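Missing here is one protein chain; the remaining ones are kept as they sit in the complex.
So, chain A:
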Amino acid sequence: MSLDTPDNKPTSKARAARKAPASKAAGAASKAGAASKAGAANTAMLPAQYKAFTDTLLTVLSGNLQARVPKELVGEQGAEMAHLLNQVLDNLAASEHRKQVSAQEIDQALDSLIGLVREGDLSRWNTTTEDPQLGPLLEGFGKVIETLRTFVREINEAALRLSSSANQVLAASTQHETSSTEQAAAIHETTATMEELKHASAQIAENAGSVARVAEETLGAARAGRGAIGEFIQAMQQIRSDGVAVADSIAKLSKRVERIGTVVEVIDEIADRSDLLALNAALEGSRAGEAGKGFSIVAAEMRRLAENVLDSTKEIKNLITEIREATAAAAGAAEASKSATESGEKLGAVAAQAVEGILAGVQETSDAARVINLATQQQRTATEQVVASMAEIEDVTRQTTQASKQATGAAAELTQLAGRLAELIKRFKAD
């Protein structure tokens, strides 16, 4: 920086300023010397008086401006001259003092400026002057420095705020980056899940399709079952009416058999009587002797016939008994069959109702499966759309992540810059 280069100028000026009073003083002294010479020329001056003047002037010339011509030494003649000379010296001293004061003030101002330039310290500017010539200059400097102070203060504040804002931006963009990374991961997971969902819905659609097929088959089977049950009920009714006919036939058969029984009883009675008659005839023939022999043989034959009849009727009776038992059993069986067919009909009706229920249920199942199939197909389409959208979102998120990374980098750089700025601005001390 070129802040150091103007360093020599103020000092040279100061030196120039310091030389000036010395030459002036020399001037003044020479004047005073001339005046005192003129006074001496006009009036005759005593050597002692002269010496007092010269000593005083020599002392003044050596730098002591406080030196005055002692009035008691000069006497009456030199008093006025001494008084004038002393006045001159007084003015000279005052002027010198003023010069010194202003030089000090200028030095102070220069020191402040040097401090400002070297260390950026604006706080040390506190210079005032009574010098009417320097006053406006210093006042102008003061105004400039005050403005600079305000600037530095504001810049400092702004840099601090910028730094904190940049930090916040960095934090925010870091967080944003993290969350967009998380978002990307989440979107990826979501996409995977949606893929799975798609597969699952395809599976569901397939299953629903097979359920619908099975339900269709079940429907056919249940319809066949309904037909079969209808036929079963008809067959049961047929069996029942047949059973009633059988029971009637059995009752008729039973009556017939009873009739046969009575007829057989009659035949039996007749055969028994025939047996007795044949026996007695044989006895008669036997009593008739040789003449009745043939008669006896015929009678014996008749008796054998009657006995045959009796054997036959006995067999018939046994058969009738068996038939009676059999018909009783058949009647019981017919009765049992009747009640069984009745309960069979009832069961058939119940089964028909159940099959109707099954039919309705299977119809509903089939419809529901079809609806599920459609819905899952729609769901699959929707899922595919969602997957596509998710892919787009993933792309966008990747871009966002990229952008937020860049933003984070930029924010970091910004933070660094803000820190640097704050560092730089710290060099300027405002307060």
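The rule is short, and it goes like this: contacts are C-beta pairs under 8 Å (C-beta built on N, C-alpha and C of every residue); 3 or more make two chains touch, one makes a residue touch a chain; residues count from 1.
The rule is simple: contacts and distances are computed from a predicted model.
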Its UniProt record identifies the chain omitted here, from "Putative integral membrane", "Neutral metalloproteinase", "Chemotaxis protein CheW" or "Branched-chain amino acid ABC transporter permease", as "Chemotaxis protein CheW"
Among A:Ile145, A:Leu162 or A:Ala282, the residue in touch with the chain that has been omitted: A:Ala282
Touching residue (missing chain; options A:Ala79, A:Ala202 or A:Ala300): A:Ala300
Given the full complex, what residues of chain A touch the hidden partner chain? 272, 275-276, 279-280, 282-283, 286-287, 289-290, 296, 300, 303
